[in-house]
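Omission of a single protein chain aside, the complex is shown with its protein chains in their original locations.
Going by the order they are written in, the chains are A and B; count residues from 1 in each one.
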Amino acid sequence: MIWFGAGVLLLIAVAGAAVVCTRDVTNQVLALGFYGLLLALMFFIFQAPDVALSQITVGAVALPLMVMLAIARMKFRDRSRSAGDSRND
Amino acid sequence: MTDRARHILFFFPAAVLFLLYAYAAHNLPSWGSYRGPYGDAIARVAVYERHATDIVNVINYDYRAFDTLGEEFILFTAVLGVAMLLRHEGDALTRPAAKLSDEAGLSAAVRSVNLPALLVTTVFGLYIGLHGQLTPGGGFQAGVILATGGVLIYVCENTAAFRRITSHAAVEITEALGAASYAIIGIIPLLMGLPFLCNFIPLGTTGDVFSSGTIALISACVGVEVTAAFLLVVFIYLQEIIAGALPEDN
Partner (left out) sequence: MPAILHLLPYLVAAWLLLCGLYGIVTSRHLVHAVVCLAILQSSTYVLLLGIGFRLGGSAPIFADISTSKLVVDPVVQALMLTDVVVEAVVVALLLAMVVKAHEKSGSVSPNDLRTMRG
């Protein structure tokens, strides 16, 4: 069990570095979701089911959802601003 | 500052920080040998004192209920901040809902799973919320699960229904009521001469759904508040896209 836990911890370290090194924000959202699921797996191994449930719902679903909504809103703003500019020309 | 200079300026303090951290970690208990007294003391008495079997929720909503009250108001204030920053005044809500024109329409698989998925999500969220004092679960998790049920309605292209549900003033009122009822449950024992947030309801039998006194009640209030809060945040982010709003001309 402890070797399994050690393996998942190393995976989390690699996944955390991967999330940081993903510079494109849309790809980073997917990496964040995967990282959240890995964290939830680690919480299960550490005998913390309550926290794992919380992490799955919040860190792997709600958090990527909110980041995606922010990106979508900014893209919508960009698109309508450029459409407005081209109409005013 | 150039990128390269920034990298170099970060690298050396980071290495020093890591070495200091590793040196400090030597004094922590080695992994797997938890020694502390508080966890064992609470695990020994919580089931008998509170007639509930999920110790984490007993700690959250009873022994350390004041912390959770503060954290719920953090949630409330953060949603208030998001609303203040991004809310549109005026007629943005009265324009007809724009259908999100995506390049590819919804596949038949998603369309057919929509309603069953919504039903399963709602029932599962209610189950998790009601059984928080017995098995892993509780108010926070249930609130987020129910809120994602609401987002499912939007994902499956029923934009009009989503807007009608979440732009209603009832969502904001529910959120405020959820946060306020937690505080009221804390104040009522004060009026009876007991400490703030004391567990004053009869405790019932261990293993029943209606057991453990105020723990189940507080969990329900928190669940209501978290659902409304997340639905409100999602709606505020999507408000512009749904209303087909154009940018202001100032």
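Criterion: contacts are C-beta pairs under 8 Å (C-beta built on N, C-alpha and C of every residue); 3 or more make two chains touch, one makes a residue touch a chain.
Worth saying up front: this structure is predicted, and the values here are computed from it rather than measured.
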Positions on chain A contacted by the hidden chain, ascending: 1-2, 6, 9-10, 12-13, 16-17, 19-20, 23, 25, 28-29, 32, 35, 39, 42-43, 46-51, 54-55, 58-59, 62-63, 66-67, 70-71, 73-74, 77, 81
Hidden partner interface residues of chain B, rising order: 3, 6-7, 10, 14, 17-18, 21-22, 25-26, 28-34, 36, 38-39, 42-44, 47-48, 53-56, 59-60, 64, 67-68, 71, 74-75, 78-79, 81-82, 85-86, 134-136, 138, 140, 207, 226, 229, 233, 236-237
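The rule we apply is simple: only the chains that are shown with their structure count from here on.
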Residues of chain A touching chain B in the complex: 2, 48-54, 57-58, 61-62, 65-66, 69-70, 72-73, 76-77, 80-81, 84
Complex contacts: residues of chain B adjacent to chain A: 31-32, 54, 56-57, 128, 136-138, 140-141, 144-145, 147-148, 151, 230, 233-234, 237-238, 240-241, 245-247, 249
